[in-house]
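Some chains have been omitted; the remaining ones sit where they do in the full complex.
Chain lettering (A and B) follows the sequence in which the chains are written, and residue indices restart at 1 in each chain.
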């Protein structure tokens, strides 16, 4: 089928390539002139036959909001906009109302797969009406990974694609995916740190590598940790500093809103915050309190001699 | 090679089977007469040519300690005992001293793989001297999973087996593996709960299944969660009650001993403790405090009218 694709960065560009390999016609537009097929949104729309499907693949937040708004002013009833970025699901709900008023369909798609997606396929979590999703389905089918087969060689449906619910459900699912990701990474990190902390373990990378086959904790993230340790066995060339994109924060906020206890994902988020602090105001206060225990008069005496601050 | 194997339960029995398929001679002993090849430890030892390798595969704790002690009294210098159970690594260190005094080698092996191990192989994390491990290596090679191959078809060494360090290092590595496992399970659980808490997600099992292909969080545990949801889509037939074996506790204790921050694994352990409480004494105290806010005189008035307990 025909698809308009806005945003031809690494992610959008690879997706265009995968779609073309799958036999689809992609008309691409980007702010930057380099790889684009058309020079404006108007030209993009003009190049597509109605009913059109236009996929937005630009950074979440203001860039996506501006693009969707502009598109909604240009498209016709029956057309469909797909937001494939990392938008917050509440943005989708605003976009959906705006599009519905004009008879335009709206679909949100959480996309996972990174640079491996071009070859391996992209996992897709999708929200929207049944009709709107159906209009995009051939594109989803081309993007998603091939279905795995079971022991009997039968294709197992459902891996790599889901229509999760109405508009917003796709990005909500991707948000939760990313929240889980935080805690998985933190869990492997904590285990790695304990291994590295004891003299008893003489081959820390070897232990991590041994876990990748036959164990309960084997995973793709564990494979990545093995790769990282292959390159830098004691992680000496990397700082323990981790940014966070919005999804982890949003996940915990949603947990709070829905009264869901979420200790490990929240702890993982907080560990990232801590990793970016030169010094911790909280621990300054704790240290100050411990100092106060000794009292002015005794500043500098041996802690052991008075009641030790605990 | 020849191996004496003590403990022919599901795990030991399957291991014996896999070893025999691999061409090894296994002499098995079990307290229960059913499947054993010999009727006593003495007979087991008599059936093996020196230097002997005897693998202990009985429950951790007292049963393992008693068996190792008895074996150490019967074996000869140059023989090797392997503890393949879930022992605490400090038990290994005691056993090692006891064995060394008699010239007997000692190797600890953390084994992962469960009922899938018979067909897929068992991941092995091993501690001991180089010489002792070498005596058991053919057995390890037969038990471990086949090496995976890289994209060029080359076998990738190191997956599924590691000689992690001196005695204790094997069980220590397995202990950390299990600690990580707690946090991974908790992380998936928290994500599942948030999905299930919102009306927006109409197909919770579908979302979980979609994650198994092409995503960052795909793993064997996630595959198991899909299986569980296939059988019971809203987990209605299962209670949120989780036992814990010792390894999670030991992992956090080791973290404390080594000053390693371990928030997600500890939180996962505490979540299991909570899951087994009919009522929480901590929360009784919190509730009692909130009641006290209102004071005796105002017991029963609308919380909203006075300062709301926060």
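Note that a residue touches a chain if its C-beta (ideal position, glycine included) is under 8 Å from a C-beta of that chain, and two chains touch if they have at least 3 such contacts.
As the structure is a computational prediction, the values presented were derived from the model and not from experiment.
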item: Homomeric complex, total chain copies (2 given); value: 4
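By our rule, only the chains that are shown with their structure count from here on.
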item: Contacting residues of chain B [partner chain A, same complex]; value: 89, 112-114, 116-117, 120-125, 127, 144-145, 147-148, 158-166, 168-169, 172-173, 176-181, 183-184, 186-188, 190-191, 193-195, 197-198, 200-203, 206-207, 209-222, 251, 254-255, 258-265, 267-268, 270-271
